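The complex is shown incomplete by one protein chain, all other protein chains being positioned as in the whole.
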């Protein structure tokens, strides 16, 4: 047992905190107010930094960072801490600004899909481009207007026509989709069905590069928070990609939903990362409030008796305990992934807990600071708006409760839904 | 609009408070510790009191108190306040002691069923006996070991044999069942099915008087709280009652579940009453704590700013606001019933809210008082144990949420279950 | 005798106001929020309903109808169900009218009230909050020093709604005895310095300002009554009712959405997790309303009401937070998008806990 960050993780954390303080905080308000604009100075700086740092992937939430190390084969099983290190770093970046953190040019979820399911040729071609040139983004397009979590409802179609796949449909909630397709030479991984009657087995994913004709970013969503991050709606109108842009086999294997399961399993990696980003936002708010109180000479008496404690002290202690609970649940889920253990339940737990806690903590911080909390002069109100997404994306609170419940009850999806 | 009790209601409330203070509080601890014993002095006193007070029914939770007034036809529609008055009085009695309140000899739920669905002859015979003689109880037996709220699952059977009905089965959670059958000349109204294959339409209720052969009280439950109240398990082994002991028609009308619905509708009357009893228990705890604090010179500053307020003050104010919210929801539901308006949603709301609030308030009161809260020297810990039943019987929290949800969503039971 | 329902007249007002809110206010709400402006046309229409004028006696040019606090909650809830920022703008005259009407003397009534019975809407304003994290009425630092026949006001206020437009602002300040008093300050009075327009989390459409009071001298005759607490309590009840309106809007929208949206083959609303969440929201909307009614009724009856106002205020502020947050959650990802109004209600609803009620706006 060990609750202390390794030296390596501590160093990475400190570097990220410097970036958060030096590069993100100063522009956080600007890119919130100026929604739909691009923080190019920041993007370029992060792109440069990641170029000189080959572990860029690990700081950007892909959750597949350990892949590299595994292939190197040098490090002992016990010594891996890549997922954990990602969580630690991302907490810092989100502490800087959650919207900007999500906007950092990198292969993101799209890259993760290629990395997990692509052929060596696909990896070399599509991920390789992220090592050089101008900032790039890759995105994942799953959700459609008529469904959220129930991804077997995919209605976007992929039809084979000679050497090409022809895509038709509309995707929403595609993080960095606009930047992937129109602000860089990136790509989007699109889920589409080969046959709507064949359910999950017919759902495949396709790499759609920037510049593909028939791919139109029809809208960038106006959002409550994380406004610096682009959330694209993308329409595919007879969009054609070469036959070898499919990820995995083009065959529809009845009952063979391994591919689908594989994608679901990536949630085990991404959920703790989302939890970590939420924790970063909530900690930003809590740190701010604690500093403000300290500046006013208000001391938090952790061991004060209930009957003497002020509401303020109680709220702070409550928030700290809930936040630390979320962090430990998150670190545990990362730990398990780094050890190669199955962590679906624990990943969902970290996400469910963090989603709820981050929402409440940031709300309480706004409330504590009174008129100052409500004002856009400070970042508190922004953190409240940013935090809420934690309880929504990568599976809502309810979806994660479902996953946990199924696991502890030993129920299948047909037994509990 | 009016938030002031009428003079009549105030008077009744004050009388009940006197009974609560004078007769119930002094013996509350004793009959909690001495579970399964009978508080005969108290029973006799209440029996005498109710004999001289023809409105006894209205103070004991039947919820059909307005029937009488309606038939008299004298009072204007707008002026009725019987259900409300019941709620007010029962809050006081439960403030005295919830277990003892439930044990007051009276026709109770069994009597309510006879009153609602009985023939004039049945009413005269079975309810009439409650006007004289020794203390009596009547009870309702619905629940069985294998089901709780899903009452169409009734497995107790009633078979016609000549001039008699022959009952077989086991009932549990029958409040006052032991006293109705073995401690007095009372009766139990038993739900039984004429044909298990015909669902709700085949479920009928039967009046089973004390002394009926084949009726055995097999157990009185050991409980967390309300220990002064008897909760009987009753077994029927070829128990025979005369043919005219059935309530309503013996015919099975397919699709005709009016009788069943009628029984369900009585919940609209009983739920606010259960809510009121829970509020009484919670108020007992809160009153005690407030008095204890006042005795120590601790003042509750209702308008203190959050940043200066102590946890204690905040907890008290929170409890008061939640408790008053529960009370107003309860009074509204009673008001509607007294006006003759449909109040299923509002009745369920009062019960759901009170169930949750009373549980929390009594828990918090125990916690506030530290070692004293945990001790059986005071009644605080007892109130916590007593309060919990509010969230369970007459429909659990979840059942009431279901009813409310169906109502606000306009869903049938098949659409939301 | 307990009778927990609106009377017929109040019921009618509720219906009028609610239908106006849904048909005229709500449709304007999103644009108003994005553009930081309350549209004048909606305010004019609201003025046309006579809600303000109703409460003013005929002697001062009003309609002399119902001025009860209970009716006040009905109006406040109804308009807020449309949009909180627009409702607060439309009801801003009450910030001036209510104190003058209920606690002012005849001279003050003569002087002030006719401003609010004209053909056209006239704004009112109140300056309560101060730009500090720990502001509350009891920690108020704005002072009103006696100076001969005048009071000299000094201090910094924030969240002063319509401070630039309102002919009158009621400034709350502590007098020499530490009693919080209410002082009428006319637009243009020297030392009443309106600062920059504020940018806030919610209520973006409502123009609020910081106001610096620098030796702002007002005649003693401008003090309304003595202790301002009763005025603030009345305002707090109206705000609790507004919180109910916001919460109800969010609940109703979530209900419609959940009944429409499918997930895993059924409607979202058919899932217990969502259905029961909606049930809990409905309970607390009703409970908050009942508490506000009770507090208002006690005010109208002239009964002691300090505790009940505090309970209603606290309950409503908590409830609107939870309910509007759940209102987003029911919509999932769509709740986070500004195509839907849920996030707007959540932002607006936060105001109720972040400063001393909303007594200032």
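By letter and in written order, the chains are A, B and C; residue numbering begins at 1 in each of them.
Note that a residue touches a chain if its C-beta (ideal position, glycine included) is under 8 Å from a C-beta of that chain, and two chains touch if they have at least 3 such contacts.
Here the structure is a predicted model, which is why all the values come from computation and not from measurement.
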Note: the excluded chain touches shown chains A, B, C
Of A:27, A:216, A:317 or A:379, the residue touching the omitted chain is A:317
Per the whole complex, from B:154, B:309 or B:369 the residue touching the absent chain is B:369
Filtering B:102, B:247 or B:384 for touch with the omitted chain leaves B:384
Logged for chain A, residues touching the omitted partner chain are 1-6, 9, 79, 81, 84, 302-308, 317-318, 320-322, 324-326, 328-329, 331-332, 334-335, 346, 349, 352-353, 398, 400-402, 404-406, 408-411, 415-416
Note that chain B touches the absent chain at residues 143, 146-150, 172-173, 221-225, 231, 292, 296, 359, 363, 366-377, 381, 384-385, 388-389, 391-393, 396-398, 401, 417
Chain C positions in touch with the non-displayed chain are 271-273, 276
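Throughout what follows, only the chains that are shown with their structure count from here on.
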Taking each chain's centre as the mean of its CA atoms, chain A sits from chain B at a distance in Å of 51
Note: chain C residues in touch with at least two other chains are 133-135, 356
Each of the following residues of chain B touches two or more other chains, namely 306-308
